[in-house]
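Following: one structure in structure tokens, then a few remarks.
Apart from one protein chain that is not included, each protein chain of the complex appears where it belongs.
Every chain is named by a letter (A, B and C) in the order it is written, and numbering of its residues begins at 1.
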């Protein structure tokens, strides 16, 4: 865990509201694992006050890549920052998706939820069979397809709600069939709450190891502020930043 | 008076704490007169909250140039902004140094006080006899000498307190002699309060038209917040932003 | 397009956006930046019977996302302001609100009387909450009994609608609000600035000659919103909310907690055309929330 003074090396708009950031951050890059996240100070001022959490798209020391969607104030400021700007970046934070080197794994990504799964695929696709189920509202939400094509994934299933890319419909519509035909041993998912909740319902009966990476409002990112509480199935709270962001899907109380 | 969405075209460090900024701001550039100033929003965030006032070094539509010294929070943020960044800029504000086309004028600049006088020289040196008395703590405070050399000034007198550039001593030491020998009809000054107060004392007895450009804490820059009050000789307050920043030297209650 | 008009009971405004006293000069200064006809109403800088020099500088100090001011109500006296108002009312049809000040109850009443008599003035706002006059920041709005007495006296003297402007520095702002209502206030406005302190480490003195100063700007929004909500729940008369508003969303939040209209202050310094932007944002936000008019959301906070 480092509070690193990084530097933006490249910022690229991938159409509409999506941006790719290449950041020089050697200490973090060296340690980053798929599933880890970072907390960025989007501006050197005290407003906005809090850092913002982002997943790590890939890591090639001394660089990491971030991929983000403009949502509000912080991400708007971030997209306007330029190559050469200093960037305070805290990480790598949280746990990682488990390494299951001998297993066939289905990665399930909703929209910008692709981020940690892209990282997983990048690191492990060459050594084991990985399937990807990737969905979004439309083609604009599925911008990383070209980069994913370059990876040796066993299979890719693309869904979009408006039909502009891949099959029409939510990605959950593809799940049953993929699981039945491909018989993965584990699933790893990241995406909107509603999607994760739906997955939890659909995967409950199947005998798979299921993992999900969660989001939450984060004040600190390293376990001290207690803001990122998520209710677990045992009725107690977990900290998404320190106990997660990756949890066994069954550990969480759905819908959160 | 425009609230213009400008753009930084170039930012250059002139050694130590001085920076030159070239800003695309066509509406303001068209109207700017020597002595006018602008109010900059140094960051797109609400902290720092207030704009910062800066003189205009020169104007060549569609561009204006600013020249500033890093003092605190706002100027630190400003120096880190890059070419291509948007810059909210309000101006031109305040009054200007009077045009006295037929007169021989002595310009007196202390440190960054050179800014409006540079503008004056740039615009009028070709048409009338202008003398410049320019002083600072050391060479670092006198960075614009090369550019001033290129102007058809009648004469330049340079002073530095540490002797690293021109004559050693405060510029006030040169004043008596210059006035006696060159017999200017008017003086126009800008610089630290203490320097202006000293000038006021020394020039009182002489029969010259004396003008000074003042600084003050500014909340708005266009006459509404009443923060920039300066006590005048008549015992009442003037607003530096709206009644000035240029005042007849005798109108102000020195030392302010 | 949504209907932005709001009802203050005694009058309707075309929209809820009102530049706040002391942050909009006498209106004319903003003509280069906007058409004054677009705002719901405007409040002039606070006025006493006689001209005042104001406090010695410095008068402003920037704090994180906030502003401490100790202007001390510099400005012309009531006679001169009448001329300004006549000029202003010839250039805009937007209702003009006069922010009435006084060093004692008699002066409040006298100044109120002068401006209540002017047909160009739509209503008065009684500024019993300025923290920059007395040392220690004391003002009538810190005391419910004084507020009651003063409002009653002023109100007896005039026929114009009277807004009473409250202070967040009262021990119990709801009690003061109720006192103003009982004394006949037609509406309340809140909040004025919060008492704060800034110090100069080198001089080892307060930054301001008056020691304390008033805090305004985005920093105070969550505090002001809470006070406006608490007052709205406890009074029957309309409330004009303010404190740190910088966006159309902020406006709707104040209306959601019960305000009938809002004032924008400090943001006018940072962005002279703030009112134009905020009005545009307000319309867009209402569209997003599918609001046809502001009554659909006014006071609808479910707690």
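One rule holds in what follows: contacts are C-beta pairs under 8 Å (C-beta built on N, C-alpha and C of every residue); 3 or more make two chains touch, one makes a residue touch a chain.
What you are looking at is a predicted structure, and each value in this text was computed from that prediction instead of being measured.
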{"item": "Displayed chains contacted by the hidden chain, counting the whole assembly", "value": "A, B, C"}
{"item": "Candidate in contact with the missing chain, chosen from C:66, C:102 or C:140", "value": "C:66"}
{"item": "Touching the absent chain when the full complex is considered, from C:195, C:261, C:274 or C:294", "value": "C:195"}
{"item": "Missing-chain contacts mapped onto subunit C", "value": "63-66, 68, 171-172, 194-199, 201-202, 204-206, 211-213, 215, 217-223, 225-226, 229, 244, 246, 249, 252-253, 256-257, 285, 289, 297, 300-303"}
{"item": "Footprint left on subunit B by the chain that the document does not show", "value": "46-47"}
{"item": "For subunit A, residues in touch with the removed chain", "value": "1-3, 41, 46-51, 88, 90, 216-217, 219-220, 222-231, 236-237"}
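Throughout what follows, only the chains that are shown with their structure count from here on.
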{"item": "Distance-to-centre winner among chains (Cα means, whole assembly as reference)", "value": "C"}
{"item": "Centre-to-centre distance between subunit C and subunit B (centres being mean Cα positions), rounded to whole Å", "value": "36"}
{"item": "Mean-CA-position distance for subunit B and subunit A (Å)", "value": "52"}
{"item": "Subunit C, residues touching no fewer than two other chains", "value": "64-65, 218"}
{"item": "For subunit A, residues contacting two or more additional chains", "value": "46-47"}
